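Every protein chain but one is kept in place in this view of the complex.
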Amino acid sequence: MFSESKIVVRYAETDKMGIVHHSVYPIWYEFTRTEFSKNMGISYVSMEERGLMMPLVELSCKYIRPADYDDTLTVRAWISKLTPARIEFSYEIYKEGILINTGYTLHAWVGKDLKPTNCKKNFPDIYQKLQETM
Amino acid sequence: MFSESKIVVRYAETDKMGIVHHSVYPIWYEFTRTEFSKNMGISYVSMEERGLMMPLVELSCKYIRPADYDDTLTVRAWISKLTPARIEFSYEIYKEGILINTGYTLHAWVGKDLKPTNCKKNFPDIYQKLQETM
Amino acid sequence: MFSESKIVVRYAETDKMGIVHHSVYPIWYEFTRTEFSKNMGISYVSMEERGLMMPLVELSCKYIRPADYDDTLTVRAWISKLTPARIEFSYEIYKEGILINTGYTLHAWVGKDLKPTNCKKNFPDIYQKLQETM
Partner (left out) sequence: MFSESKIVVRYAETDKMGIVHHSVYPIWYEFTRTEFSKNMGISYVSMEERGLMMPLVELSCKYIRPADYDDTLTVRAWISKLTPARIEFSYEIYKEGILINTGYTLHAWVGKDLKPTNCKKNFPDIYQKLQETM
């Protein structure tokens, strides 16, 4: 299973080079992770309410072609790895069918105190739902 | 009393018009409010730890001249109004001695629950320090 | 005529107070101006290509209620003033039918050199289209 979200590039997301600033792509990844969690039936909002969060441990982006103001992009996200301690999402961004960006984000499972938590053990229903998407 | 902070414009703060995006100025205002609170002897960090926060109720900016990538700017901030329910800061931004932006932010005093709180009554020491700066 | 856009709040748009940071609202205003220009039949992209830009001269926001991560908001925009030298847009933001934010942005008409230009005289077709929306 993967999720796709539609992004329309905002003016504020460009920089003086005339194209989208590279720091914006992780924000689009994140937006699509939110869509993914809703499509899966357990929103990230509800996960946070239950005390489960997933801060980033690692981020990787490859910029293949630039994106411009007012472009309509498709961001695709899926789970590429899952363990009781970590979760990894992978991403592809398309502009008119052409792949312009790829990336992944690795996250740690943590509780409200930002300390590591075993997702499989402490949130088995969430863990199973995540596994079923793979 | 006023505080001044030095800002060096970041590339990511520009947009495709080649100048700083207008949404960045309130972030510089906020940075200078933090400096102000530290100069005053009660940091905003310590205020938040005691359960006092000041979300924005109103924002106003006037853009007189543009700012460019790598410009060194001076942001000046001071308290322009203070009541038990509200606090207003005013700002001036200078580039090489020339005024390029003015603004103000009006804030509500709220507690951790984001509900209004009487600052004068519930945090008299903070209220007095703020008053002394005016 | 007014335009409305749907915004889903991004995680990155929140701050440690747990709500949307105040500097984000102008970015949503701008996104909705872009939609407005497209609905009107002259996109801002095409205006810039013809050498017409509209940097901000003034920004005003009133924050009535907070917005939260993953909220779906409706941003409404319309032209509230138009002269050969200036254009003003007004905004209202709604969350589940409740007004949570209002604002306006005043812009100068400038050419590619960022110098003032008379929009009515130099871009009469654009000026007329804008007028027809009022």
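Lettered A, B and C in written order, each chain numbered from 1.
The rule we apply is simple: a residue touches a chain if its C-beta (ideal position, glycine included) is under 8 Å from a C-beta of that chain, and two chains touch if they have at least 3 such contacts.
These numbers were taken from a predicted model, which means no experiment stands behind them.
Annotation: of A:L59, A:L99 or A:M134, A:L59 touches the absent chain (contact as defined above). Annotation for subunit B: contacts to the undisplayed chain at residues 8, 10-12, 27, 30-31, 34, 43-45, 69-70. Residues 11-12, 14-19, 21, 23, 69 of subunit C touch the missing chain (whole complex, contact as defined above). The set of subunit A residues touching the chain not shown comprises 17-19, 22-24, 26-27, 30, 53, 55-63, 66, 105, 114.
The criterion applied here is as follows: only the chains that are shown with their structure count from here on.
Averaged Cα coordinates give subunit A a centre that lies 33 Å from the centre of subunit B. For the pair subunit A and subunit C, the distance between mean C-alpha positions equals 28 Å. Of all residues in subunit A, those that touch two or more other chains are 11-12, 69.
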